[in-house]
Each structure stands twice: as structure tokens, then as C-alpha cells.
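Here's a structure for you.
In this view, the complex is presented without one of its protein chains, the others remaining in place.
The block that comes next holds chain A.
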Amino acid sequence: MSKAQSPLKRLTRELQDLQDEPNDAVLRLGPVDDDLFHWHAVLKGPAGTAYEGGLWALSITIPPNYPNAPPKVRFETPICHPNVHFQTGEICLDLLKDKWAPTITISILLTSIQQLLTSAEPDSPLNVDIAQLFRQGDWAGAESLIRYYTQVERWDGR
């Protein structure tokens, strides 16, 4: 049985591709202190949504069997979203779990996370408060709450 290749080559390649084609969804994306197994990203809130203008720091931990296993992605800046835990930053996203495929790169993953901001799934919530507003159809309340947190908890560059 052939041994799985080290993820280093693929990560280097991803980094290279990222430099060639920067991702619009993020303000910055790259390894922390040249440690290719630990990346740091700053996600931008999609325009035209309640998350517009927001910035959130995310930490990405690459497992040793990457890309056969998904990386662990976590919001470091608190975000008000039904599928993200407000305190821990845990993300409930199928791509990070059973829908993971090795063809997905970190850049694609972050684009998907940005998409998650606009397509929340309040029926499997990690943040019950905002999910409750969604389920009750209180869009105005949800939007104001999101806007509030998007401004208050904005990533400040550090």
C-alpha cells in the first residue's frame, strides 16, 4: 500500500496558487509563522448582507492526513450566525465534515464559509438565539442583531 503523501507539497502548491489568484472572500489568508499546518484567515462579510463590512479572524488547523481529511476551521472573532458557536467559534458546515473532498482547497473552503454567512441553516443551530429569530421569521430582529455584532466584534487588525 502506498503511503499518503505529505500534505506539505499540496499546501505549498495551494499557497502558490493563492498568490497567483487571491481570494476575494478574504482579506488575508496564509500560514501563521511559516507553519504550513496552521493557517490564519480574515474573512470579509459579503456585500449586500447584514454581514457587510464585517471582518472575522479564523484559525485553520491542517491535519497530518490532509487533504484526505478536512482541516479544522474556527472563528476567532465572535460572529453572530446560526451555524457558528458564538463562544468557541465552531462552524457547523457539511464541507468540514462528511461532505469533505480532497479536491477542496483552503481557499475554496473559505469561499464556502463566506457563502454560509448568507445561507444559514437555522434548523441545526450552534447559536440558538439568532437561530430562533430566523425560525420565527423575525428578519428585522435578526438583521439588527447581526449588524450589531458585525460592528462590535469586528476584527481590529490584531
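Here is the rule we go by: contacts are C-beta pairs under 8 Å (C-beta built on N, C-alpha and C of every residue); 3 or more make two chains touch, one makes a residue touch a chain; residues count from 1.
The rule we apply is simple: contacts and distances are computed from a predicted model.
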- Query: From the names "RING-type domain-containing protein", "Translation initiation factor eIF2B subunit alpha", "Cyclin-like domain-containing protein" or "DNA-directed RNA polymerase III subunit RPC9", which one matches the UniProt record for the unseen chain?
  - Reply: "RING-type domain-containing protein"
- Among A:Glu52, A:Glu76 or A:Glu121, the residue in touch with the chain that has been omitted: A:Glu121
- Message: Under the stated touch rule, tell me which residues of chain A contact the chain that is not displayed.
- Response: 1-5, 9-10, 13-14, 17, 65, 67-69, 83, 92-95, 97-99, 101-105, 108, 111-112, 115-116, 119-121, 123-124
